[in-house]
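One structure below.
All protein chains but one are shown at their positions in the complex.
Showing chain A:
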Amino acid sequence: MLFKILRQYLRRIMRNYKIYAVSILGMSVAIIASFHIYHFVYKELSVDKFHEKRKDIYRLVNNSSNTNTQSVTTFLPVGPTLKRKIPEVKNYSRITTYAEPHKLKNEAGIELKASPRFTDPSFFELLNFDLKEGSLSKFADTPNGILISEKLTNGLFGSQNPIGKQLIISKYRGESKWSLEVVGVLKNIPEESTIQGDCFINNESLEILAGKGYEIRPWNYGVVELFIHAPDIRDLKEFTEKVKNLTVDEANLMRNPKYPMKIEHFDIEFQRLDKMYFHSTNIREQKNKGSLQFVKIISIVGLLALLLAISNYIVMNLGLSLTRVKEFKIKRYLGTSKKQVFLQFIIESVLNAMVCFALALITYPLLSKAIAHLIGVEYHLKLEKDYILILSFLLIILFIGFTIGVFQYFLSYHSVFSINKTQTSNSWMTKRVLINFQLFLFIGLIISMLFIRKQVNYIETKDIGFNFKNVLGVIPDKYGEELKNELLSKSYVEKIAGGQTIFKTEYRLDDVTIQSTQEKVKSMIVLGDADYLELYDIELLYGKTLNTSKLQTFYNWTGNLVQRNGTVEVLVNEEFVKRANLKNPIGTPLYVNSNSVIVGVFKNINNTPLYESIQPIVIGYDFSFFTSMFQVRFKEGYKSQVMDDIASVFNRNNASFDYIKDFIEYIDYEDIYKKELQLKRLLEAFTVIVLFISILGLVAISLFITNSKTKEIGIRKVNGATINEIMFMLNKDFIKWVVGSFILACPITYYVLKNWLENFAYKTALSWWVFALAGAFTLIITLLAVSWQTYRAAKQNPVKSLRDE
């Protein structure tokens, strides 16, 4: 039975190979695409899921009222305090968040770069980072113990046993060195982990290393990320309140009573471990973050592509069933049971699905690069590691194949099992619905793509009021003067100004007091000197720029002592003037950390990503805090040259410059709007895929329609219809469908896009012409795809069409 069906299946494929090729091709493309998406989503969703206690472990997060970010660092004693005082807290573990690159050297002199993190031994009990060799108790007992990853072990010791070996660790900057003992080898941390690291040092060293200040004032410095194990929390809010109160009380016992910790300054929340990856958008220290929105969009898009292909596939098979019905009818007369017909549908459909699945796997190595680029993350599928993923996808495909089979069976049920011969309206109806669905999707995707492009373009070309292209920020360490001279000697360096990088993805707002009214305006305080505005091409509206000769006593970026003899001069932006409600801003006394006065007002600039609206800004150079940082403007195309020049100064001073990025800030638009660019790329690619599948579908449909209308076309031509009239008659339906789908797609995409644009403070207009363009484009594409067949049919000599009947 099965063999017979297989043979028939092959024979039918041979006979109708064109249609099968088209339908399987369309399906394969969608399956390949959806496989990659499935792969991506699966990986994203599995991040941090390997921690067994993930639902009982929480991370402490600080909310900060005056920045747009959150922070995870907290005071060293919080963990022990909580464990001691709150019964729900069963255990805790602390780990340093910032892992500065260090040199790790073994006794044989082999040196590797590593990013050590200090942690409590309990870290490896709470979280599932497993040891390959060595013991945890040894780690706990050895204050200068270090756990290193397999990778580091291989690099440093090869096949030797690393346990008990000594390592010398040192910073790239500075001379401090100390010796560590390898107590264990850690299995490499999987990609699907938010927490990454290649070596971990016992936290006791941190307390030793941090020196005296720490021991005396541990409640003053937030240095560690804190995880607590609390399986019995009933009400997280209540728990958090308890922690807040208790921590503040405890801290105030230890702190200088003159500067007590206030509860409103300890605004914390607890984040469950399994939420760490997707719900940390604002957390400053976390590098490894997922975007739930992106995962959602990509899943929807992938699902739609798959649905589209399925609908296409069904349409084509329904078309084929024009011929199949006869076959099944004859089989019926010959005594085939309904069950057998059903089985045949199912088996064929599942076979087709398997073919497509096989194609997806075969093409994976070819396509994975392109797809990885598209999605923006590099993953490598490994059969031995990812068999669960592949298997589960296979199951999904089989299920889809099965469902399509069932669907087809019911759609052709009437035609096969009823005696009435004109029972095709049912499948015709289904076809229409499916085509409309495809066109709807297609139009919706095109509109979305056009708008995302439009928005990205808008962002890229919007006049943000200043120019940060070809500007590098340099943190000069102690070589300020030398760096400045070196750079100024180059013809391609146009200007240098002292100050911070003006563009900020994360910022804080501080209170600036208008002295006359004591009113406070929350503003961004930016350090910049007399040349700062000019360097960034910021327009000074009125007043004058800063006068650096009137500076407070401090070391400027060149390291020279500068005298101050008056109030601090500051520049403010229009937004500040507006919020402070100042009629005559020039000369207004402010208090910004010290007494200050407004000397100039500059035009508003968008110095944050365009998700955010303009904030009040105060620029000055002379507060009680300052920066040695300076900004370099250079000629287009000389970025790497300038970086080399900076590196050469560092190298000349024998200061290792392996980590140039640590000393240089460069704002890259591509980085800021990575998400949007990714989305744009993704939608473009999917529009192409959907376009491809839709065209296949349209061609197939037009093929069936013209085939089923051959006789009618002949008759009409005999009765005087011209080719154009026939084409119009055949294309008319498609035009109707496009128009119908367009009418449906417009409000829905409008709604979705409006929501999406809410992300931005600056939005492109949802212009009607983009909708019209998408509609026109779809109409043209549809007509082209359809006309290929209809023209052929319309040209056909009527004598021939009537003979064929």
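Everything that follows uses one rule, which is that a contact is a pair of C-beta atoms (placed from the backbone, for glycine too) under 8 Å apart; a residue touches a chain by one contact, two chains touch by 3 or more; residues count from 1.
Here, contacts and distances are computed from a predicted model.
Asks: Identify the UniProt protein name of the omitted chain, choosing among "GNAT family N-acetyltransferase", "ABC transporter ATP-binding protein", "Cytochrome P450" or "Acetolactate synthase small subunit".
Replies: UniProt protein name of the non-displayed chain: "ABC transporter ATP-binding protein".
Asks: Which listed residue (A:171, A:711, A:732 or A:754) would be found touching the missing chain in the intact complex?
Replies: In the full complex, the listed residue that touches the missing chain is A:711.
Asks: In the complete assembly, which of A:464, A:647 or A:723 touches the absent chain?
Replies: A:723
Asks: Hey, which of A:66, A:137 or A:797 is the one touching the hidden chain?
Replies: Hidden-chain contact among the options goes to A:797.
Asks: Touching the hidden chain in the full complex, which residues of chain A are there? Just list them.
Replies: Where chain A meets the chain not shown: residues 422, 711-712, 714-723, 725, 795, 797-799, 802, 805.
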